[in-house]
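Shown next, in structure tokens, is the structure this report addresses.
The complex appears here minus one protein chain, its other protein chains still in place.
And then chain A:
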Amino acid sequence: MIAPHTLIKVGDLADLKPVDSRRPLPDWALAMLQQAPYVIVRRGSQEKMLPVGIRGFQKSQRFPAVLPMDRVTPDQLITPQQIIARQLLRQLAPNRLALPAFQALQHATTVLRDYHWGVGGSLQFELVTGLPMANENSDLDIIMDLPPQDLSVTQARALLQALNQTAAHADVQVVAGQDGFSLEEYANHTSHTVMVKSAAGPLLTVDPWAYLRSHGRDDGTIAATGETD
């Protein structure tokens, strides 16, 4: 299983196919791939084809595509966690590091010292490709591996508060395998259920921690079709 949010450096752009053959890759996507041949793994079945997304500079520029699984090798992959482990933030130019979201990321490296985590979204894309993807309004998307112990609602609130001390909004998704849920939703507790995004689509559960512990680890061969994100 290749985890959602993993970036893939595409070896041969001809391998990349649109999800719907009647809807070919738009011009902005082709131009983007010429600049940086990276795609992001989306949730969904990975049986023969890997669901991926192409990302453009605009927020509305997102395009779903697929890559044949047998054309993807481990050396092409970079996970959100590897970006933190390799300290890619240190290579960032000072004017980029000054952006609120990168400031928030730098702050997060202290707050999340005891967790296994990574960075997703526009910051992830910028840190890997070197392209200026983040802007003044970017959020910090944190991808946190399911910790050994569940967090209580109180602990989750404290952690989110500690992360949100800078100008950018810090969002935490707790993940295991292809499953993930929003720590903020769990902490807000406005409903007795929490949404879990899974390879087979979104679902509601009363205890997202228990769901991730029982399902998240071995969903390598889910025969899911249709809904992904």
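Criterion: a residue touches a chain if its C-beta (ideal position, glycine included) is under 8 Å from a C-beta of that chain, and two chains touch if they have at least 3 such contacts; residues count from 1.
Please note the rule applied: contacts and distances are computed from a predicted model.
Chemist: Which of the following is the UniProt-recorded protein name of the chain this complex doesn't show: "Integral membrane protein", "Malonate decarboxylase acyl carrier protein", "NADP-reducing hydrogenase subunit HndB" or "Branched-chain amino acid ABC transporter permease"?
Modeler: From the listed options "Integral membrane protein", "Malonate decarboxylase acyl carrier protein", "NADP-reducing hydrogenase subunit HndB" or "Branched-chain amino acid ABC transporter permease", the omitted chain resolves to "Malonate decarboxylase acyl carrier protein".
Chemist: Touch as defined at the start, partner being the missing chain; which of A:Pro51, A:Gly121 or A:Pro208 qualifies?
Modeler: With A:Pro51, A:Gly121 or A:Pro208 as choices, the missing chain is touched by A:Gly121.
Chemist: Which residue, A:Gln82, A:Gln106, A:Thr166 or A:Asn188, contacts the hidden chain when the whole complex is considered?
Modeler: Looking across A:Gln82, A:Gln106, A:Thr166 or A:Asn188, the contact with the absent chain belongs to A:Asn188.
Chemist: Which is it among A:Ser45, A:Gln76 or A:Gln173 that touches the chain not included here?
Modeler: A:Gln173
Chemist: Provide the residue numbers of chain A that touch the chain removed from this figure.
Modeler: 59-60, 62, 121, 139, 141, 169, 171, 173, 182, 184-185, 188, 190-193, 195, 197, 201-204, 227-229
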